[in-house]
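Take a look at this one; I'll ask things after.
All protein chains but one are shown in place.
The chains carry the letters A and B, assigned in the order they are written, with residues numbered from 1 in each.
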Amino acid sequence: MSTAAAPAPSPAAFELPHVQPGRSLWQDAWARLRRNRLAILCGGLLVAIVLFCFLGPWLTGWNPTETNLALKATPPGTVEIRPDGSGGKHWMGTDPLGRDILTRIMRGGQVSLMVGLVATGVALLIGVGYGATAGYLGGRWDMGMMRFVDVLYALPFMIFVILLTTMFGKSMLLIFLAIGAVEWLTMARIVRAQVQVLVRQEFVEAARSLGLSTPAILIRHIIPNVLGPVIVYSTLTVPAVMLLEAALSFLGLGVQPPDSSWGTLINDGAENLETSPWLLLYPAAFFSATLFCLNFVGDGLRDALDVRASKD
Amino acid sequence: MTKLRTLLPRLCLLLLTGALLASCGGDPISAKEGAEKKIFLVNLATEARYLDLQRCNSVTEHHIMLSLYQGLVCENRNTDTDVEPGMAESWEASADKSVWTFRIRKDAKWSDGVPFTAHDFVWSWRRMLRKDLGAQYSEMLFMLNNGKELYDGKVKEEELGVRAVDEHMLEVTLVGPTPYFPLLACHTSWWPVPRHVIEKYGAICDVMNPWTDEDKLVGNGPFKMKKYLFRQYIQVERNPVYWDAANVKLDGVRFYSIESADVEERLFRRGQLHATYSTPLSKIPDYLKNHPDVARNYTNCASWYFRINTTRGALKDVRVRRALAFALDRSSIIDNVLRARQLPAGGMVPPMKGYTQVKEFSLNLPEARRLLAEAGFPDGKGFPEYNILISKNETARQLAEAVQAMWQKNLGISVGISQQDFTVYLTSQQNLDYDLSWAGWNADYYDPATFIDMWMTDGGNNNTGWSNKEFDQRLADARQCADAAKRLSILTEAEKILMREAPVLPVYFGSRTRLIHPAVKEWQVRLMDNRLWQFMDLQYPPPPSSMDAGLNRN
Partner (left out) sequence: MLRFTLYRLAQALGVILVVFTITFFLIRLTPGDPFAGEKAMPPDVRRVMEERYGLNKPLITQYFTTLGSYLRGDFQPSMKYQGMWNVKIIKDAFPISLAIGSCALVIALGLGLPAGIIAAVKKNTWMDYGFMSLALIGICLPTFVMGPMLIMTFGLKWRVFNVAGWFEKTDWVLPSLTMGLIYAAYIARLTRGGMLEVLNQDFIRTARAKGVPGSRIVMVHALRGGLLPVVAFLGPALAGITTGSFIIEKIFNLPGLGQHFVSSVFNRDYSLILATVVLLATLLVVTNFLTDVLVAWLNPKVRLS
């Protein structure tokens, strides 16, 4: 077999004597990721944002839900001194009810980061597992599974949300469930399309002829090979999920006032776009910074996990 | 693969041409052009659900119908409390004000030229009282003698208290003395519909009867239907056979159905509207301060309040309800959150001519805290966490958040906010599946009863579980009282009972801030906020305004 015709190697193919034994795909990947300075920088920044959101509210000294109607929608840098002498600066201004934007962004970040990551995680797990299975099994199984996806796509999501809220009331858990339940569909389609191609490749047939079980082939040979598009689509899912959370909060699912999330803050900001632009600017900046970082970390991860590129 | 390279651009081209060929809607008119052609461009904010006059029940439909139809009398152009002649040129009442005779104009015609007679009213009112029409306001006609009986199928149509003495004389017999009948007759439910058109196109009560299509609709108002573009606009044009056509100044009105306040404000700034329906909450202060010539602010006949579910735990206690009401700083809410010069509401009924308002509630913290302590929750300790129910609405959310903070600070109690989709919100209220809910009520007609009747025991809009025999009795007394002044004082007593018991926490009386183009001549400020299109006019060229020149672009 010439090199030219060699099948795309599976991670297993690397477990050859000349590679240090026991060094898994993930260890390899980590080593490569560490060399990617942009990804590491963005990863660091992401950690910083997370810490900032979770620890920040104690540092700003403001209560994110305490209103002060005398200070409605004041621009960044406004100083508030309370009658009792306490107070300080509103670094990013206040919202129409006089609440500190910075603190609200931090509290909102807690919700949004959690929703973004957990719901995307849910979508990822279901989508990859489902798509890979459908693509690998093919035939009738694939047909049945994908038609099920078609059905879910067409069902009116909003009715489902309204039903959920009326049956279970407000709960954070529901939002992961509801969002995860829709976001996995496209993921499954993307994974399936890739797997359909992989399945016909020789290394999979080799693994199959070696007698590996289906789950083993899926997990060890197929899924690692589709991680690239999966990571890219996951990083696209995070912002979609965060914004979806805001849309759902108006239906009673997700954060309820006076609490905030980045999505609801951006929504409110958009309403005040012309009169008080900072209401949009700062939450959007945090939102975007997080997504930029996530994307570059995602790209780094993708490169690191790209088993083929590693041959260079 | 080369195929893909040529295929993609081709596909793109195909899609683009397809898109460009798709026809756009009606023709655009700028505010300036509109002024020149005397076509008034106004936004009504929602789509009309019905164009069948007698099925109408929304404000939007009412505004459109005001251009297409006319009743016996119409609202006075100068005041809310009087009427002026419409289809009837004159009228008189019997001594006890229970039998009314209207003289219909001899020159009156339907917009298709068919003569208009007293029989049209008789037929229309009989149709209005057919149950299978499914008209929401049929009840309005129950004050006709045998009205309710006809509706329930107990008497024949001929026994209804309305009779055409001859072609131009209408005799109306009411169940009791009703001195303010002409005012009531301004409501759409009393207006006539064209029998000859309805019967021509289908069954009288069939909702799919196409007689309201743009090419078939016939009315008797100052304007007639020209174009109906679903979810874009309805345009009406001058009706040349209208009895007073010579004095109608506009040549047409275009009613848009733009739902978003932001969108209509942008259209206004771009010079595409003469009158908006509202102004975005965030921009009201700026408009009121810097463009007072454009932003018209006036109170409208609407009351905003919290309903309280009086069947729930601590909310059963009237002291708790009153404590909540006394702990609201209404002026602060208006000045800081709503910012559109609403009026603080101490009672349920907004200021109305001749009516003595009840001003029960204002900010009174010692009283609020005393009441709460008396009810067993000193400083709010042990008070259960209740939720304020709102539907998706920016103003409601901000207000609820402000109230939430206020109760926390003033009474030490914490309440949550729960948002629901509008229909779920309505259902929750109806099923008493809420604690407190934010709601508003627009007057159906210019009378305090419209704000008080709804709270009677088992009223369809009560939704608080509250019931009070004394209150119900007052309402019944008022209904039978022929003396207008006495009736109003009975209603005041009823409102006092309502406020003493506080199943409802009044917060403010509504105002409306509209953006009005400088070309608009005399925008009538009316409590009911109805527009009498036949008296309106546009000025060309439009005078300059404090806004930039965009308003008058071509």
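By our rule, a contact is a pair of C-beta atoms (placed from the backbone, for glycine too) under 8 Å apart; a residue touches a chain by one contact, two chains touch by 3 or more.
Given the structure is predicted, the values throughout are model-derived calculations rather than measurements.
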item	value
Listed residues B:K106, B:K154, B:R231 or B:K521, member touching the removed chain	B:R231
Listed residues A:Y136, A:W184 or A:Y233, member touching the removed chain	A:Y233
Omitted-chain contact residue, chosen from B:R55, B:H274 or B:R369	B:R55
Positions on subunit B contacted by the hidden chain, ascending	1-2, 4-5, 8, 12, 15-16, 18-20, 22-28, 47, 49-52, 55, 57, 131-136, 138-139, 151, 207-210, 212, 229-232, 258-260, 262-263, 266-267, 269-270, 272, 421-424, 426-428, 430, 439, 460-461, 550, 553
Subunit A residues that touch the omitted chain in the full complex	3-6, 8, 138-139, 142-143, 146-147, 150-151, 153-156, 158-160, 162-163, 166, 185-186, 189-190, 192-194, 196-197, 200-201, 228-229, 231-233, 235-236, 239, 243, 266-267, 269-270, 273-274, 280, 284, 287-288, 291-292, 295, 299, 302-303, 306, 308-309
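The definition used in the following text is that only the chains that are shown with their structure count from here on.
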item	value
Distance from the mean Cα position of subunit B to that of subunit A, given in whole angstrom	46
Residues of subunit A that touch subunit B when the two form their complex	65-67, 69-70, 72, 96-97, 162, 165-166, 170, 249-252, 256-258, 271-272, 274-276
Contact footprint of subunit A on subunit B as seen in their complex	262, 280-283, 286, 332, 335-337, 392, 394, 397-398, 400-402, 404-405, 416-421, 424
